[in-house]
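As you look at this complex, bear in mind that one protein chain is not there, while each of the others sits in place.
Going in written order, the chains are labelled A, B and C, and every chain counts its residues from 1.
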Amino acid sequence: MTAHQIIFYCLAALILITGLLSVTCPKVFRSAIFLLFSLIGIAGLYFWMEAEFIAAVQISVYVGGIVVIIIFSIFLTEQAGKETRSIHPVRTVFAVLAAFSGMILTYLTVLNYDFVESNEAFDLNIPRIGNAMVATGEGGFSLPFEVVSILLLAAMIGCIVVAMRSSISKPDEKKLTESITEIDKA
Amino acid sequence: MIPVSHILFLSATLFFIGMYGFVTRKNLITMLMALELMLNSVNINFVAFNKYLYPGKLDGIFFTIFIIAVAAAEAAVAISIIINLYRMHKTIDVGAATELKH
Amino acid sequence: MGGYEHTFWILFLPAISFVLLGLLGRKYFNKSAGLIGVFLLLLTTALSLYNAYQYFFVNGLVDGVYLKIDAFKFTWLTFSPGVSIDMGILLDPISVMMLVVVSSVSLMVHIFSLGYMKGEERFATYYSFLGLFTFAMLGLVVSSNLFQMYMFWELVGISSYLLIGFYFQRPSAVAASKKAFIVTRFADLGFLIGILMLAFYGGSLDFNTIIQHLSAHQSSEYLAATTASFLGVTALTWGLTLVFMGGAGKSAMFPLHVWLPDAMEGPTPVSALIHAATMVVAGVYLVARLFPLYALNGASLEIVLNVGLFTALFAAIIACTQTDIKRVLAYSTMSQIGFMMFALGVSGTQGEQGLGYTASMFHLFTHAFFKSLLFLGAGAVIHFVHSNEMKDMGGLRKWMPLTHVVFLVACLAIAGIPPFAGFFSKEEILLASYNKSLWVYTIALITSGLTAFYMFRLYFSIFWRKEYNGHSHPQEGSMSMKIPLIILAICSALVGFIPFGKFVSVDSQPQETHFHLMFSILPVILGVVGILIALLMYKKENDRPQSMAKAFGSFYRAAKNKFYMDELYLFVTKNIIFKWVGRPSAWFDRKVVDGSMNEIANLTLETSKAIKGMQSGKIQRYAMYFFGGIAFLIILFVYILK
Partner (left out) sequence: MNLSLLIIIPTIFSLLLLFVNGLKQVRTVSLIAAVLQFAISIFLTIQYFTEKTANKAAFLFEQNYQWFKTPNINYHVGVDGVSVAMIALTAFVILAGVLVSWKMEKLNKEFFFLLLFLSIGAYGFFISLDLFTMFFFLEVAVIPKFILIGIWGSGRKEFSAMKLILMLMAGSALIFVGLAGLYFNTSGNGSFDMLKIASDNISPELQRLFFPFVFIGFGIFTALFPFHTWVPDGHSSAPTAASMFLAGISMKLGGYGCLRAATYMMPEGAAFYSDAIIILACIGILYGAFATMMQTDLKYINAYSSVSHNGFVLLGIGLLTKTAITGAVLQMISHGLMTALFFAVIGMIYDRTHTREVVKMSGLLKITPFISSAFVIVGLVSLGLPGFSGFVAEMTVFMGGWQKGSMFYYVATIVACASIVVTAVYILRVIGSVIMGPLKVKGEKQVVYADATWYEKSSIVLLMAGILVVGILPFAVLRLIS
């Protein structure tokens, strides 16, 4: 077993264990921390796969951005010390069963498929990515790039609108909901 | 040499861990975190495919980048909704968020 | 063939009467409607008589036969090449004879009704219906086409329906009209199917063509019709029997006779016209019209014979027990039509053998007069006594002398006492049946004796028996009621002397009617005996009738109840058709067919409700559906559809 392999399995173990802890840990804040580690482990995996750029993005966006937002929101919603409500054991059992059967299905599928691994070298330098990002011809990604930027813009605006409207239209909405329920009952 | 299938096993396991979390958690924020795990497992797949199967191309890498971008946006929107919800209902329990039904 | 353009007007004038009085009569000339009707009918009758004169005497015989003449013909509706409904006027001896009978009896009834129906609110309507009936009946007799006959047949039926139900506020009249129409309609179903069969095998609807095609033994049509068979009976026999079924319905032959006694709910002149003289003999006329085919087809002629014979006896027995005078007359009509029918049944196709045919037509002719006379006389009685029941009458001879005399003439005529009309025609029938077989002759003789008995029972009950002590004051009617009675009485007395065989015979060749003096003694004696018994029993009030009834016991009761035929019919219609066919199909429709349609709708609703439950708003459940769906797709595409 080479060091390369050992590193992979270590990273895999890290990712999976912290991931598992993150979805099972009753305390919300702790699970956010476990998520952080899991994401870092995934960034490590990208390094391992020689995709340094992705790894960097992973760290800066996920670890530096998303997880921080999540932690902020945990504080904002005063959930930091709280334990999440445990759900019905039957549903847990079903969820585990579903997850396992899904996993088995996927494993079988993957096992049955012959992946033809290419022997070419994987050269991922940043200028190449940058050029492809703005290129319009064959192998260019300028259109998806634009789409994603518009999506981001829309998301930002959406965030602001959602955050703004709630405080203004709160009573109305409640009324609306009530009237809707009444109609439904009728 | 690690075969590509091992990486796929890893990502699949991670995906189903995320799924398990998404289904079992009651707290919206933890559900969001489970979702992030699932997205990441997909990202791992894309990078792995790109590296091992089509090293000459960049499609997988770009998918990953875009997914990360979208995930960031999605996380932002989700968090804003969650906070909003919290303001209205003083809880972020998923059972409270049934407005979609109507 | 020229010289017959006027026949069109014979049909057309009553039609004018119908349309004119029906549309405008009620509003504009309700009072004078009767006179208009009478006038138009007078013209019709004159034309019919002129027509008969023209046919029999002016044009007369050509090569020893009376020709069949298409006076008028046009194609009304074409089904397929060769098969079409033509509207035409066919003149041959029987149709010319029938024209005279129908129009003259109708005229008498029109005149009689002037007095009888006076003051009626729907006077004009009544006359318009009479016009419709006359038109339809005349159209029926001159039909040149099987389908044309069917059409007028139906029209006759509907005018009968309308007239029976004329007193529409009486539930019994409504029920009777309904019954009459439905029973005859049922018979017409057979007629219709018979027509379809004959038209299919005969390749035409024209009487002459059908007869030509199906009576020639070598023709392909005849072979086809006799080789095709169903239940072991040839198609030709089926067709003819079914056609006869229609005739039996209209002519009130057993077992389709139940409507006729009830039909007496109509105004009495109507009974005289429709249910005694004209419409009810349409069945006889139909068989006579297709006689060459029946004569060739032994099986169906046998049916005609047996049904006619049975009805004659059956109805005569019932007639002896009824107490409603119109019902007695109705059963007597049935019995007499039975006579005509079996006379056809015993007839052959040629010369001497065709005596039955001549006799049948002759009896039809004489019967029309004396039976309508009987009805009109009964009508005059009823009009003033306000009752149909024998027990309310008696001793009326002093109050209504003229009616008494004409009634007696008619009774003698129907009883077959010489020299009245009935004697001659009945003699011929008996002779024809004697030639056929002895038992037919015997039954005919018994029936003939019974006829004399029940007619005189009726006569004595009305005019003798006891002093009249009712509340109303019977009296002779106005002139309009007297004149038809007198004319008909004269006819009933004298028409027997017409040498009928000279004009009407099965092969259209004149025949001498041989008169067998010796032969006619027996029936006359029987008739006299019948009269004498009636005299003993009913001339004076006594208890002989009761003891007689007791002696017959249950047989009497059965006859009095018309052998429970009505009950049987009621059972079949109410309990079987309505309860076991009508109601289940209505139920089936609402519950099963419609129910299943509604169930489909409900199922959709339920499904949507179920799906709506899935739309719970619970994100995690959606996620589960989502993953489940993906798993399903993976299994489907990767493992199953690989």
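Following the convention adopted for this analysis, contacts are C-beta pairs under 8 Å (C-beta built on N, C-alpha and C of every residue); 3 or more make two chains touch, one makes a residue touch a chain.
Here the structure is a predicted model, which means the values were calculated and not measured.
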Shown chains that the omitted chain touches within the full complex: C
Selected residue (touches chain absent from view) among C:64, C:119 or C:171: C:171
Of C:35, C:581 or C:603, the one touching the omitted chain in the full complex: C:581
Touch criterion as defined above, residue of C:16, C:42, C:67 or C:158 at the omitted chain: C:158
Hidden partner chain, residues of chain C it touches: 26, 75-80, 83, 85, 147, 150-152, 154-155, 158, 161, 165, 168-169, 171, 173-175, 177-178, 181-182, 185-186, 188-189, 192-193, 196-197, 199-200, 230, 577-578, 581-583, 585-586, 588-589, 593-594, 596-598, 601
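What we mean here is this: only the chains that are shown with their structure count from here on.
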Intercentroid distance (Cα basis), chain B paired with chain A, Å: 3
Gap in Å, rounded to a whole number, between the CA centres of chain C and chain B: 94
Centroid spacing, where centroids are CA-atom means, of chain A and chain C in whole angstrom: 97
Overlap residues in chain C, where contacts from two or more other chains coincide: 624, 627
Shared-contact residues (touching 2 or more other chains) in chain A: 98, 102
Chain A-facing residues of chain C, complex: 624, 627-628, 631, 634-635, 638
Sites on chain A touched by chain B in the complex: 4-5, 8, 12, 15-16, 19-20, 22-24, 28, 31-32, 35, 38-39, 42, 45-46, 49-51, 53-54, 57-58, 61-62, 65-66, 69-70, 72-74, 76-77, 79, 84-85, 87, 91-92, 95-96, 98-100, 102-103, 106-107, 110-111, 115-118, 120-124, 128-129, 132-133, 139, 141, 144, 148, 151-152, 155-156, 158-159, 162-163, 166-167, 170, 173, 177, 180-181, 184
Of chain A, residues touching chain C in the complex: 98, 101-102, 105, 109
